[in-house]
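Please read through the structure below; I'll follow up with questions.
One protein chain is absent from this view; the other protein chains keep their places.
Up next is subunit A:
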């Protein structure tokens, strides 16, 4: 009897908490289909969280008229996916060399990589802005190529600084070490080179690690705000998160803001729910290193 009560009590607690976490997001999505008048009118009652009243896609069409939202979306998709793909290649290669091959300097590199893990991006973001502004850049000027300096306002400045990642290297390293080394020896006997071992043996066995690194690279790239805010000025290079804050400053209606927010959030949430298990496992495994 008491255990049943306890279980019911536990469930009641879980349900109340679930409402606390879900309702603001439900409110966002529901409001994106309502007029501003109705959003405010519904605030005092449960209808704030229900798709009731005159629902329409007006906020979505108005938003696309107001800002180049499609362009912002395309930019974010481009930047995030290139960062993920390059990140997987570059970091897994380095981790492979560190985990499975013998060379002098290996220990030093590994220790240095792990040491950089505790440096938060915010501590060097501003010197980095100054620094990328000094880097050489090959620019297309009419039909000519010319060298200038300053990476401001480019795609690469939004991608390259986030490709190499100490955590990804560390994570791949741990995973690669768990794969039996005998496989390498057997492959070398058969005349395979190290790159073949990487590409044909180790990487195909590392699906879960690749998925984890992909998730943990994609999410911050998609959600990034501080960096693009500082290095991107032109509208056509803006990613979604910077796009929304400019949008916010235009003083448009809340319905349109909710529409934009839903547009850049709901697909990610849907992906998360679909791949929930591997997603949560990958986050959980980040805690293992403690």
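The rule we apply is simple: contacts are C-beta pairs under 8 Å (C-beta built on N, C-alpha and C of every residue); 3 or more make two chains touch, one makes a residue touch a chain; residues count from 1.
We take it that contacts and distances are computed from a predicted model.
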Inset, instruction - Identify the UniProt protein name of the omitted chain, choosing among "Na+/H+ antiporter subunit D", "GMC family oxidoreductase", "Sugar ABC transporter permease" or "3-oxoacyl-ACP synthase". - result: "Sugar ABC transporter permease"
Legend entry - Of A:109, A:137 or A:183, the one touching the omitted chain in the full complex: A:109
Inset, instruction - Since one chain isn't shown, list which residues of subunit A touch it in the complete complex. - result: 7, 10-11, 13-14, 17-18, 20-22, 24-25, 27-28, 40, 43-44, 48, 90-91, 93-94, 96-98, 101-104, 106, 109, 113, 116, 118-131, 133, 160-164, 166, 169, 193-195, 198, 219, 222-223, 225-226, 229-230, 241, 244-245, 248, 254, 257-258, 261, 264-265, 268-269, 272-273, 276, 280, 283-290
